[in-house]
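Excluded from the complex is one protein chain; the other protein chains are retained at their positions.
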Amino acid sequence: MIIILKPGISRKQENAVTSEIRKRGYRPHIMRGVARTVIGAIGDELTHQSLETLAMLFPQVVESITPVQKRYKLISREAHPENSTVKVGAHFIGGKKLHVMAGPCSVESEKQLLKTAHAVKAAGATVLRGGAFKPRTSPYEFQGLGERALKLLAKARKETGLAVITELLSENHAELVAEYADILQIGARNSQNFQLLIAAAKTGKPILLKRGLSMKIEEWLLAGEYVLSNENCSLMFCERGIRTFETYTRNTLDLSTIPIIKKESHCPIVIDPSQGAGRADLVKAMCRGAVAMGADALLIEVHPEPAKAWSDGTQQVSLEVFAELMRELRPLILASGRE
Amino acid sequence: MIIILKPGISRKQENAVTSEIRKRGYRPHIMRGVARTVIGAIGDELTHQSLETLAMLFPQVVESITPVQKRYKLISREAHPENSTVKVGAHFIGGKKLHVMAGPCSVESEKQLLKTAHAVKAAGATVLRGGAFKPRTSPYEFQGLGERALKLLAKARKETGLAVITELLSENHAELVAEYADILQIGARNSQNFQLLIAAAKTGKPILLKRGLSMKIEEWLLAGEYVLSNENCSLMFCERGIRTFETYTRNTLDLSTIPIIKKESHCPIVIDPSQGAGRADLVKAMCRGAVAMGADALLIEVHPEPAKAWSDGTQQVSLEVFAELMRELRPLILASGRE
Amino acid sequence: MIIILKPGISRKQENAVTSEIRKRGYRPHIMRGVARTVIGAIGDELTHQSLETLAMLFPQVVESITPVQKRYKLISREAHPENSTVKVGAHFIGGKKLHVMAGPCSVESEKQLLKTAHAVKAAGATVLRGGAFKPRTSPYEFQGLGERALKLLAKARKETGLAVITELLSENHAELVAEYADILQIGARNSQNFQLLIAAAKTGKPILLKRGLSMKIEEWLLAGEYVLSNENCSLMFCERGIRTFETYTRNTLDLSTIPIIKKESHCPIVIDPSQGAGRADLVKAMCRGAVAMGADALLIEVHPEPAKAWSDGTQQVSLEVFAELMRELRPLILASGRE
Partner (left out) sequence: MIIILKPGISRKQENAVTSEIRKRGYRPHIMRGVARTVIGAIGDELTHQSLETLAMLFPQVVESITPVQKRYKLISREAHPENSTVKVGAHFIGGKKLHVMAGPCSVESEKQLLKTAHAVKAAGATVLRGGAFKPRTSPYEFQGLGERALKLLAKARKETGLAVITELLSENHAELVAEYADILQIGARNSQNFQLLIAAAKTGKPILLKRGLSMKIEEWLLAGEYVLSNENCSLMFCERGIRTFETYTRNTLDLSTIPIIKKESHCPIVIDPSQGAGRADLVKAMCRGAVAMGADALLIEVHPEPAKAWSDGTQQVSLEVFAELMRELRPLILASGRE
């Protein structure tokens, strides 16, 4: 911890601070600068009591306090210098092959789901997405088909060989969803629902953790740390757009998260351009950028008839557009050194 | 629904749109303007299928779609023109009397809690706050004393007569927390954890719903609608600061929510200046503003020794500062026409 | 400057950094911590070359660099511990008396302006506001009456004794506007137009500096520093709402700026609730909060017929509402210890 004192502090005031620092198990180290004095508090910040409250204890003396150590451990690149990969069925996400997860926002019917599954499989996807339990802003909107949807997803997996990803909304559903799904998705609204993260981690299933609407990188990494510290290391981060002042798009897709997550962590990074822009007409361009910047996977909403979708119709692409997108991405994937 | 068409649309294209509008149960009503044609779709938006996907079905024809009805019902001022009050013990929040809820961020020990409870009671508070289950950004931070804290809160209530508010973090704790607390607090990170909102509502206890870090007013009202539509009308909204680009304060306390919630809804509005600013030195000024603008209650973090607090020490005020604050607020409360 | 090194750095790498620090005129001071080594660079940061590029020079070695000194000087409370007051005509803004500046968004006609001036004077205002040169988002919107408006403002001053504030948009108008106005307003869009700030400062007139739409506190103080460092110490800060994700209001009025500016600087702070909310129906509540929190002045848009205003009609209050507001504020002003 670095404690910066205000200008013009007496030796007596300084001693009061250093004595408190010692009491909390740190060794104070004083540097007298030209304008101010700075104290380094030497000791392990992760095991000792925090010093941040010194500013309160000595409001006339202490200007600011800065931690020196990072707050996350298991999730950090330092802890695991190689890329980690997540095994999903026969596939490894985070390796050389770029994966595409695709499917409808909500599972609506057997026909809708199977038609989509066959089409996205044919176009090259390896994972089928589909909402069974839906978190909806209004209580009067369609809340998902629940367990019936899970069963349809399992049927689609059996028919197509695609792995299945679906959202987990409630601690009480963790066992149930884990029984049917290959990847548990934690949505943006639950990204700091730590009880849910722990429940999901404990199922042992791979987890895709979406970034919260106004989540800082450090908070996202720490939410991931909840998963790894509960003995589950199959974690993927998923950027899906953050909330800004801009209203042209539903969210602002922050593609800089791709190099940032790769730098700070060893876990794979997935991009969701559908939620990110909230507009089907921007999905293709977003996918192109994500691929070129090194995303490990894409998560794309696809629907046989987007205009008739029961939820989020404006951001889902049709089966034809999806097939076209997959064809167009191919040269870019190769030019980016992926498969 | 109002559907705005692009310029230069043929009568045939227009007919395709109106025929689809009819199919979904609305009656189309055409207005030909100088630059564009606008279609009004007449029908109940809350019971009919949404028209928002028309933009996808006719991307060359439809420019934009705007709903006419508000999405919230029970929570709205229109549904209940009078202010509603929430009964907590012998008190009514939302009436003429301004209430103050105060206490430590986390319950740490019997001594800490009882000392605080007696002091805030003496200074004029009517509700005791204290965290038992704590949502922490990092898994390595103090997570709360759990049920032991709940028992201490109950003991403090018995000794002082203060009502008790504490945060509910998990659906699985709803019964347990409701057994001890008079008000269930839903924190900012769980403000769109709809399963938790439903579980809380079903206990029948009064609920204090904090605004999410980047929650729009409409989303906040709709989250409240989850409570009322699950047969619990004892709801209070609590503004605790939103996330902006500013880093001087931890959050930006949005005091305009006071007149806005009063205008849009009948439920009481509570202000949390401690989380709002994240700095104890700004709490007094924030409270002054909140009182003058018509807040129904204040939620203030108070600790006997803020500098030694186990969590969020920098934003808690001492017992002395709290007593002083309460004295200073008095003339302002009277000048604002409250008690 | 505090330089934090990465974990596991060799003595040789460390020496390379300290030798560079010495080259730039600082004295390095090493602290070896448990997890990392920290170097304090002792020297005056305002006169020596910055060390921030060390991170680039030694990307494998340096983790982060933190300045110790504040970047602003003349504007800071440390430079001038007393409140400074700004003399405007016979008045002093920043003293015990709370001032109200009121008038139309745009000057539209002699009749409109004089009617407003007499009314706001009668209600208790001491300064008349009125836009002569208007910065408009679209080139097709009304751009202000220019010099004709300045002459009308001067006439209104002569008739009523009110001082005059109006916006300065262009360096080329600085002399002209200074000839007619008692206070030069720098608008939010020009808050970092440093050439304009310098031109305004050089007129010697009092300056009201609005906060930019996404301006951090530190940037605002530094923009003010441009005025004071150009030999003009008659500066007032004016909060007028920041841009956030919320769309219910046009901007989010950040009332916490009142205690913050008072803490960091000696200059007066003015609140503009009209721009802040962008809704006339919220102006009263905002004014109440601003007064209770210690604002030195209010800047309110008032129009004889808001619904017919040539610009920003939705945020201007009528003469009647203004008079009522002034009456209602009185007890609050007294309860806040102001006149």
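Letters A, B and C mark the chains in the order given here, with residues in each chain numbered from 1 onward.
Criterion: contacts are C-beta pairs under 8 Å (C-beta built on N, C-alpha and C of every residue); 3 or more make two chains touch, one makes a residue touch a chain.
All figures in this text were calculated on a predicted structure; none of them were measured in a lab.
Enquirer: Could you tell me which of C:99, C:243, C:262 or C:338 touches the chain that is not displayed?
Expert: C:243
Enquirer: Which of these touches the unseen chain: C:103, C:131, C:289 or C:306?
Expert: Residue touching the chain left out of view: C:306.
Enquirer: Who touches the missing chain here, B:15, B:69 or B:172?
Expert: B:69
Enquirer: Among C:26, C:226 or C:322, single out the residue that touches the unshown chain.
Expert: C:226
Enquirer: List every residue of chain C that touches the chain not included in the displayed model.
Expert: Touch set of chain C with respect to the missing chain: 46, 50, 52-57, 59, 71-72, 135-140, 169-172, 189-190, 192-196, 212-214, 219, 222-223, 225-226, 229-230, 243, 280-281, 306-309, 313-314, 316.
Enquirer: Applying the definition given at the start, please give the residues of chain A touching the unseen chain.
Expert: 214, 216-218, 242, 244-249, 252-256, 258-260, 263, 276-277, 281-282, 285-286, 288-294, 331-332, 334-336
Enquirer: What residues on chain B make contact with the chain left out of this view?
Expert: Its contact residues with the unshown chain are 2, 4, 7, 29, 31-36, 38, 40, 42-45, 66, 68-69, 78, 214, 243-245, 247.
Keep this in mind: only the chains that are shown with their structure count from here on.
Enquirer: Average the C-alpha coordinates of each chain, average all protein C-alpha coordinates together, and give the chain whose average is closest to the overall one.
Expert: Central chain is B.
Enquirer: Determine the centre-to-centre distance between chain B and chain C, using the mean Cα coordinates as centres, and give it in whole Å.
Expert: 30
Enquirer: Enumerate the residues of chain C that touch no fewer than two other chains.
Expert: In chain C, the residues touching two or more other chains are 214, 244-245, 247.
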